[in-house]
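Here it is, the structure in full.
One chain of protein is taken out of this complex; the other chains stay put.
Just so it is clear, A, B, C, D and E label the chains in written order, and each chain counts residues from 1 on its own.
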Amino acid sequence: DFLGALEEVRPSFGVAEAELQRCVSNGIIKFGDHIERILSDGQLFVDQVRNSDRTPLVSCLLHGPNGSGKTALAASIATASDFPFIKLVSPETMVGFSENAKMATIAKVFEDAYKSPMSVIVIDCIERLLDWVPIGPRFSNAVLQTLLVLLKKQPPKGHRLLILATTTHRDVLQQMDLQEAFNSDIYVPSIQNIRAIETVVSGINLFNDTERYSAMKYLRDAWGDSQPSIGVKKLLMIAEMARQDYDKVDKFVATLLDEGSIPAK
Amino acid sequence: DFLGALEEVRPSFGVAEAELQRCVSNGIIKFGDHIERILSDGQLFVDQVRNSDRTPLVSCLLHGPNGSGKTALAASIATASDFPFIKLVSPETMVGFSENAKMATIAKVFEDAYKSPMSVIVIDCIERLLDWVPIGPRFSNAVLQTLLVLLKKQPPKGHRLLILATTTHRDVLQQMDLQEAFNSDIYVPSIQNIRAIETVVSGINLFNDTERYSAMKYLRDAWGDSQPSIGVKKLLMIAEMARQDYDKVDKFVATLLDEGSIPAK
Amino acid sequence: DFLGALEEVRPSFGVAEAELQRCVSNGIIKFGDHIERILSDGQLFVDQVRNSDRTPLVSCLLHGPNGSGKTALAASIATASDFPFIKLVSPETMVGFSENAKMATIAKVFEDAYKSPMSVIVIDCIERLLDWVPIGPRFSNAVLQTLLVLLKKQPPKGHRLLILATTTHRDVLQQMDLQEAFNSDIYVPSIQNIRAIETVVSGINLFNDTERYSAMKYLRDAWGDSQPSIGVKKLLMIAEMARQDYDKVDKFVATLLDEGSIPAK
Amino acid sequence: DFLGALEEVRPSFGVAEAELQRCVSNGIIKFGDHIERILSDGQLFVDQVRNSDRTPLVSCLLHGPNGSGKTALAASIATASDFPFIKLVSPETMVGFSENAKMATIAKVFEDAYKSPMSVIVIDCIERLLDWVPIGPRFSNAVLQTLLVLLKKQPPKGHRLLILATTTHRDVLQQMDLQEAFNSDIYVPSIQNIRAIETVVSGINLFNDTERYSAMKYLRDAWGDSQPSIGVKKLLMIAEMARQDYDKVDKFVATLLDEGSIPAK
Amino acid sequence: DFLGALEEVRPSFGVAEAELQRCVSNGIIKFGDHIERILSDGQLFVDQVRNSDRTPLVSCLLHGPNGSGKTALAASIATASDFPFIKLVSPETMVGFSENAKMATIAKVFEDAYKSPMSVIVIDCIERLLDWVPIGPRFSNAVLQTLLVLLKKQPPKGHRLLILATTTHRDVLQQMDLQEAFNSDIYVPSIQNIRAIETVVSGINLFNDTERYSAMKYLRDAWGDSQPSIGVKKLLMIAEMARQDYDKVDKFVATLLDEGSIPAK
Partner (left out) sequence: DFLGALEEVRPSFGVAEAELQRCVSNGIIKFGDHIERILSDGQLFVDQVRNSDRTPLVSCLLHGPNGSGKTALAASIATASDFPFIKLVSPETMVGFSENAKMATIAKVFEDAYKSPMSVIVIDCIERLLDWVPIGPRFSNAVLQTLLVLLKKQPPKGHRLLILATTTHRDVLQQMDLQEAFNSDIYVPSIQNIRAIETVVSGINLFNDTERYSAMKYLRDAWGDSQPSIGVKKLLMIAEMARQDYDKVDKFVATLLDEGSIPAK
């Protein structure tokens, strides 16, 4: 049961940093103004937690389409806080866990955080933590209830906590009353202009100048007035596929037109 | 099972006071007449329990939108009763509990109360105790049935009990026949005029006089004839966020117009 | 499991009387003709069980709105029978019981009854025994099936049994085929005229004559041609609340107009 | 589990006769031609099982409205067969049984029957055995599947079996493919004419001649061209209630007009 | 669990023959051309399994209305194959089995078959193996998934397997993707002309010539241009019932017109 499960969960201070860095494996490329703005809004929440006596608990939900960079940005804000306790709660470390084990793992992270004077907890991909699937729909109500309570529970006197969470399904969280348990939220959009695409491919040295010029021209001609829509994560994947092909420009353009011409869901 | 769970729950007299005080962490600011009226109605129920032989059991449901101050007010009424047994039943102390453990914990509080000549029990956030979620909808019927019975069960001869409960989902409780198990209810509204907002920000010294004057003018201009609607809890959160910003007035007004212009759900 | 549960349930003869008396804690005030009629109909069933060889099992369902006095009347009829075995089956004694424990408890009461030459069993608030909730709807089918069988099962040769049950949800019982398992039923209405209200408040000495006259006049003026509808249980609660107020008449009339002007559900 | 449950079920030869006689506690009153016809049809099935080599298994479903006499008639046919193995499968002996215990009990009766050269099994009130309730609807699929198989399973070479079952919900059985597992069925109607009512009350000596004449006249006048519809079981209950009253005729007629004027469901 | 269950299942070679013969208890009467055609199609599958290297696994579904002879025909084809391993998987041997026990029993039969160079497995009444009921609908998904995989899993190199299955609910199997897991299917119709009926009653010597002539004439007159529809199994049952009656012809004709005049479902 839950209590048994709780005791088996070992405390694990300090290991979070490596985990958080792996979330930003391809760096943060500043391909648009909103990237800076998101990072500075994050900084403001960090300051509020550090300074205000009246609000020792602040929570923020990063949401946006598939692969738009939510996890990398949340990890960056958390890392930048320099709080003594920083921790990632991720479905990747809970493969095959029972509901009780998940609840115990999550509860343990919060209990550990309560012991530190200042803490950040990053809860990645909430819908996956909840075992959510649109058919039914089904999800773990027990994990949901745990989150609903922990998101509103004040840390003990003199302790402070910042919670950053990510999701691609804010609408689902809303239906669960989970969205309103957050104090604030930040939208992380997909890439929606060719210039940002150019900045990204430059950042990873996919093309020489001629190739890049030619690729961007193709894209401009193809899209005309309509807008692309592609997550930075998928864009990087397409770029790397193209890199294997003897005709990089053609493969890149063809695949991108295929995948990035309708709004990423 | 339930009986096993019941035995493991330890009696816990006297600890409630600290818990109840934490529910009123930012005090009770008297930003409107209805605050006084709610507190005096609460006092009347306390008197009825103390004095009437025919009604040794009285129950009251405090309901209203998110963050309107329900928990703080219930805790204040309970604390003011000076009854020898005062106890908080809260989902925050039951994270990860099984249905049986929840039922046993709740039943234990009532059994303890029955031993005291006069008692108050505060049941906070009933929908969370019930693990309620609108999708499905799902909830713990076992916990619900426990509450349905305990809310109507007379204490033993010569003993008296006041039950105060809070919820943001009275409609849901109604669908469950739970609302009609209460003898009475009290509505706790959100803040719906600018003067009350001014009283709150004065109460926490957010602005100097010039700043406050300017902030309130902005709000009056923006809302015109329409009405704000914001819970006191969210208002305090916005005020503390604004306090971190170099331009407090602008941040406060902008965020409040964002969050407080449609009726809080 | 069930058998294990059955063995743990101890026989408990003779204790029922106190329990049944507590169901009539405010007495039976004869505020209308139907009260007498219900009591004498109950007496007729008692006689049939005592006298007829062909019908050793008789069952009757008392139904009506919230707080109309069903439990008190069933308890009164049972107590008046003077049968050697009289027993109350109530959800209040089964808080937190598992389905099996509930079934075993109920089955045990019937087994004990079968040993007595003449018995009355009062089954109070059937919908609560079934853990019924309108959302879903959900209920314990195992407990329901137990009742469906026990309500029709003949006692052993030479033994006789009267079953009295109460419910506020006869419609629900009908949907479950449970209503048709009873031989007969009795409707217990709420109070629907001012004279009956007057009889009740006189019965508990709430007012002096001037106060009572003035209160009834207010009510007559307010309701005019329309009808009040209030359960005797709620009426007693309102009267006791009013008793605490410095202006009893005003509080009594105001609350009653609030709560008793639409038909009690 | 099932196997464990199966072993715990003790064989119980010979006890069935008393049980079957209690099903006919008020005898079989021949109040209409169809009663004779049902009994002789039953006899024909008994003969087929006794004589035909090609059909060692015959099954028949008795269905009809509430209290029409199904159980009493099935018990009578079974008793009249004089087969060496006669057994009643009834929900009344399985109160509180788990699904596995029910299945094991039923399977055991069939296994015992397979050992006898000729057997009759009476399965009373199939919908109750299945824990069926219209809300949902819910029922025990495990017990249903057991019946579906056992109803079609041939006894071992040289052994023969007649299965008689009763139900008030043939429509439900049809939806479950259970109705088509029977070889044949017999309809048992409720009483639908005043002469049959007269035969029944004569059979139990409720009235003297004057009283009976007067009661029947009242009924004829009240019903005119419309038809009564009342199960013989309910009719007997009403007669016995009336017997307690000082004015038997009035009570009998009033109650019967109340209960028997719309078709029994 | 499943593994435990699997180990408890004992291997059982050779016993199948008796079981299969009992499925053909009344022989195969050749009352129409299609009977021969079904048997020869079955023979072709047997040959394919024996001869083709490329298709070591062949599966065929026999489907058709209630009692049309599916089980008897599948058993006949299997018996005629003379393969060293022939086995019947039937719900009749699994009364009261848990899902795991059923799955283990089925898996065991396949494992045993894989050890023989050539095998036939007859899976009788698939919908019953699946505990299927139209209400809900409900069925054992675990058993279904087991069948879905085993129906497509190749036997080990050098081993061959023919699978024959029967069902009255091909539409249900289709909804479950189970129908498309079979390589082929054969339709087994009910009897739909009077000549076939005559062949069957002759085959069991129900009538002398005069009786038969007279019975067939009655049927021809009654049905005229419309068609009968009756499973051979039910026809045999009706014939045997009629045999008990003093007026065989009348009883036979009357019952057959009753039961066989609308298409068997």
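For this structure, a couple of remarks:
Just so we're on the same page, a residue touches a chain if its C-beta (ideal position, glycine included) is under 8 Å from a C-beta of that chain, and two chains touch if they have at least 3 such contacts.
Keep in mind it's a predicted model, so treat the numbers as computed, not measured.
Partner chains of the missing chain, restricted to those shown and counted over the full complex, are A, E.
Only one of the listed residues, E:20, E:104 or E:253, touches the absent chain: E:104. Checked against the full complex, the candidates E:38, E:77 or E:176 give a single residue touching the omitted chain, namely E:176.
Among E:142, E:204 or E:254, only E:142 touches the chain that is left out of the view. Mapped onto subunit E, the footprint of the missing chain covers residues 1-3, 6, 44-45, 47-48, 51-52, 54-55, 58, 100, 103-104, 107, 137, 139, 141-142, 144-146, 148-150, 152-154, 157, 175-177, 180, 183-184. In the full complex, subunit A makes contact with the omitted chain through residues 22, 25-26, 66, 91-92, 95-98, 128, 131, 133-135, 138, 204, 234, 236-237, 239-241, 243-245, 265.
The rule we apply is simple: only the chains that are shown with their structure count from here on.
Least step count on the touch graph, subunit D to subunit E: 1. Between the two copies, subunit C and subunit D, the Cα superposition rotates by 60°, quoted to the nearest 5.
Of all residue numbers used at the contact between subunit A and subunit B, under half are used by both chains, marking a mostly different-residue interface. Here the chain at the heart of the structure, going by C-alpha means, is C. The most distant chain from subunit D, with centres taken as the mean of CA atoms, is A.
Centroids of subunit B and subunit C (each the mean of its C-alpha atoms) stand 33 Å apart.
Averaging Cα coordinates per chain places subunit A and subunit C 57 Å apart. In subunit A, there is no position where the chain touches two or more neighbouring chains simultaneously. Taken as a graph of touching chains, this assembly forms an open line, each chain in contact only with its neighbours along the path.
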